[in-house]
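Reading through the structure tokens given below for one structure.
Here the complex is missing one protein chain, while the rest keep their positions.
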Amino acid sequence: MLRPFALYQPATVAEASEVLARDGRDASLYAGGTEVLLILKAGLLRVRSLIDVKRVPGLAEIRADDGHLSIGATATHRAVERAPAVHARCPLVAGVARHVANIRVRNVGTVGGNLAFADPHSDLATVFLVFDAVVRLASRAGERELPLGDFVRGAYETARAEDELLTAVRLAPWPAGAAGAYVKFGVHERPTLGVAVALMRDGAAIAGARVAVGCVGPRPQRAGAAEERLRGWALADLERHADEVAALAAGEVEPVTDLHGSSEYKRDMTRVFVRRTLLVAAARAAGRDTHARHPHTIIV
Amino acid sequence: MRAAGGRGAVSGRGRFRVVGQSVRRTDALEKVTGRARYLCDLELPGMAHARLLRSPYAHARLVRVDVARARALPGVHAVLAAADLTFCDPTYGPALRDRPMLATGVVRYEGEPVVAVAAVDEATAAEALDLVEVDYEELPAVTTLEEALAPGAPLVHTGEPLAGHFSDLATLKAKPGTNICHQFDYQRGRPAAFAEADFVLEETYTFPRIQHYSMEPHGAVASWDDEGGLTVWASTQNPFSVRAELAKMFDLPASRIRIAVPLLGGGFGGKTYAKLEPLAAALARVTRRPVRLLASVEDAFRTVRRCSARVRLKLGFLGDGRILALDCRADFDVGAYADIAPRVIQKGTYTTTGPYRVANVKLHSNAVYTNTTPGGAFRGFGVPQIVWGVESMMDVAADRLGRDPVDLRRQNLLAHGEEFAPGDTPVDGKLEETLGRLAEAIQWSQASPPGRAKGVAAMMKASVAPSVSEAIVRLHADGSVSVLASTVEMGQGARTVMAQIAAEVLAVPLARVSVVPPDTAVTPYDQTTSSSRSTTMVGRAVQEAAEDVLDQLRKIAAAKLGVPAGRLDVDDAAIVSGPTRLPYPELLDHHFGMRGGELIGRGVVAPGRTAAPLGGSTPFWEVAMGGAEIALDEETGAISVEAYASVSDVGRCINPQQCEAQDEGAIMQGLGHTLLEEMVYEGGQLLNGDLVGYRVPRAGDVPPRVETRFVENGDGAGPFGAKGVGEGGLIPVSPAVGNALARLAGIRLRELPLTPERVWRALRERRSPRPGG
Partner (left out) sequence: MHVIPIRSSCRIRVTVNGRPVELDVRPEALLLDVLRDRLELKGARRSCDVQVCGACTVLLDGAPVSACTFLAVEADGREVLTVEGLATGDRLDPLQEAFMDHGAVQCGFCTAGMLLTARALLAEEPAPSPARVAEYLRGSLCRCTGYRKIVEAILACARPAGVAR
């Protein structure tokens, strides 16, 4: 049961921004509602205004955008799962979207809603990091772009100003020959850990790597030292070095003890799953696929 | 109770018409079409909607409760705090009357109701609660057994305990000055026997706080009539207990109270004994209109749970494998109010020796208050908590003796007809057969492939005794039949089974039998729908009532035909004598001299008190065994159950498909507390009191291979030789998995659930044991 609110359905970003500016903490953006309606029901948030941004034109669009993939803020997980543009440019993202929560949440929940809510236990922000994601924020005053890593500041905390809305997230497709994987692990309703890996190739060598770890700490992070270590190695050698790289990554995360486990356990699981994900990515780079299966693990 | 073959329309051929058939449930159609009606669907004219303000603190003094502003809100019919409950006795509880409808002077757990509002709709009720002002003064809380049992621990309850309404608990034994509200002791044989054992194992096992998560939470609708009579529609498993409670609280004769029970969306024990009904009745009284009080799932987490436990077991074995002696000291955490936990600790502890022959037994258990959600009944009723420990230790012993775990169990099993305890019912099943079938089902003699291992566990549980079940069967003038029995339908299919029994005895088509919904004004007394007892106890009552009708029909026919009643047969809704067929309508017509009237049959199953240790002899022994084959991801600690087999001795499956359905559900619920579920408290705060934080099994958790098997020797006291089913399938799950884990990875965990992290830690310990560890 929800307490009463007014429902605004702005036709433009400016209109939405006006209401946000006017009502401040008494207002909340609303798209799919899978996050905001839950916290309203729980009484953790009270608002007088909900601002439904689904009628703002273009906000749901998923398209190629000057070499990038642009995913509109109000695109649902389901739309992302099925969009030809996603499959063409960043197919891993389609796979990750397919495994978010459950079918009902995917039908209604939006990418923008997910990123703006910044629940630490979520998949999309993690996988977006290995696509050098940039979010677009807009208000009456104009637009700006921010790398995702700067947008997500902490648990449930973003850089969105009070009168801004997130309008799109732009992903950079990997160069030809790159391979990657996303692996998520957890027993609970939300994921305990998510690892995204991208391996960029230069012939038989790894030209560059991206490793992102999410869910274990307040926000997802790229594991820079691990990425650095990978650069230059032969792909064929990866298996031998995967432990070392994984250990580095495990040292870089800031896990938090919660219902999902102790920080000690999460750090060790980071090591385990960074290694496992690297091996999946490496196999794919070599044109094979591992048929690895682990309990409570989804390999995308 | 003697084994009942049933005198019904079997015609001596041993074939049943409808018993033993997997007939479609009588409520299946309404459930798949959405026409089924549960408590939350009930609407009455003028009905008010109630909401509760619940305490945010685990233990606090209520300094001030100010409801004036809430009362003044338009649309609010009533706001009640403890001080307003002057028109009734506001305390209740089946064992100890320790639970106030609304917190009085002190709150004893996070989530305890403090204020109740009834308003024109839910939104107004919620708004009204926002206007209530409560000042709390926090008090030190005890939220673990260690804290609650520490000398000088803060007391959850002070003051003299009052006994509730159960005769077997008239001897409640609290330990004054402590948080122990009841103690159970049992002893037989010689305590000195331990000294004669060739080795003694001593270990402690713990079992977590588990939430029932019936998908339909609790709820009640109460309404008073102009003559001062009370009707309550309730999502409850025992309407007669609720009636007794309300009679006492509102000083009404039982005949002026009606408890009507619709379909339940699950129960599992969480809906036994009064929960929300007293508050609904109080609100209805004050508002003078019907009031509906529904719990949310989050409310349910703060209404009742499974009693957690710490079980210290000492087992003495002889070198040849015989169990010589057993000592159990169990502490059950029963939360802030006792509910039925005193009986839980008794029942659970009493069968610590399970299906085994043990001459020397010493049992002691405590029911310990803590400032947490009250612990009550939950499928298994104390037995899962104990069996987790005992069945794990049987494997520890097998390992020590170099014996096969199945073989060691077999050696110690009680024989058919052997005494379990002096005064109680002898063992009514062939335990060895059940064990043999389990070994077969799990392919015990075949080694597991690398990376997998198997474990087994066995259990035996008593059903509540003494107990009473009565039933009425009405044969209408047109030959159709109504069955009046107060068994509650909570998904287990019991009401379909009652129809099958009546249809079988009277040889009428199942479609011509209606089972009247439980209603204390209409359907006769049944103690409770729990304890796996309904098929045996209520089923027998229904069978007897139907046989009573049959007797009457035979007498009428005998008089009409001038033939001895004993020479008459029954077939296809008619009494038959040679070539002569007398359909029932014809017989009634003849008997009454008109087309009208009915025959009424009555069944009463009331074995009464006996010399058995718990006050009554169990009507049947529930026996079930389980085996698990698991794999382990050593890096993460995640267990995957690759196969699970369950064998239950049910005497006779009245409806085989429903028996399977029960055990398949029991297995998954067992895997829940084995691998996934735990209510997590930090200090006195419940951290995961919703379905995001509390993880119940999903379809993807079902093992790739699941087998359910049933032993049917017709040796139960229930109709057609039936016993009970429903709890047994759940109980062996955790030790079966724990034993498989021990065999696979050489680690023995003694707490549940076996989360990946717990297993991971144990594996690390195994690799590099801490010094002195």
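Note that the chains take the letters A and B in the order they are written out, and that residue 1 is the start of every chain.
Operating definition for what follows: a contact is a pair of C-beta atoms (placed from the backbone, for glycine too) under 8 Å apart; a residue touches a chain by one contact, two chains touch by 3 or more.
Note that the structure is a prediction, hence the values are computed from the model and not measured.
Within the set B:E440, B:D569 or B:E664, the residue that contacts the chain not displayed is B:E664.
When the full complex is taken into account, the listed residue touching the unshown chain is A:A101, out of A:L45, A:A101 or A:V256. Counting over the whole complex, chain B has residues 22, 24-25, 27-38, 40-41, 212-217, 263-266, 268, 296-298, 490-493, 657-658, 660-661, 664-669, 690-692, 696-700, 702, 706 touching the chain that is not drawn.
Where chain A meets the chain that is not shown, the touching residues are 1-11, 15, 33-34, 37-38, 41, 48-50, 55, 78, 101-105, 107-108, 189.
Here is the rule we go by: only the chains that are shown with their structure count from here on.
A straight line joining the Cα centres of chain A and chain B is 44 Å long.
The touching residues of chain A, counted against chain B in their complex, run 1, 3-4, 185, 187-190, 259, 261-262, 265, 268-269, 272, 294-297. In the complex of the two chains, the chain B residues touching chain A come out as 122-123, 126-127, 631, 633, 635-636, 638-640, 675-676, 680, 687-688, 691-693, 695, 755-757, 760-761.
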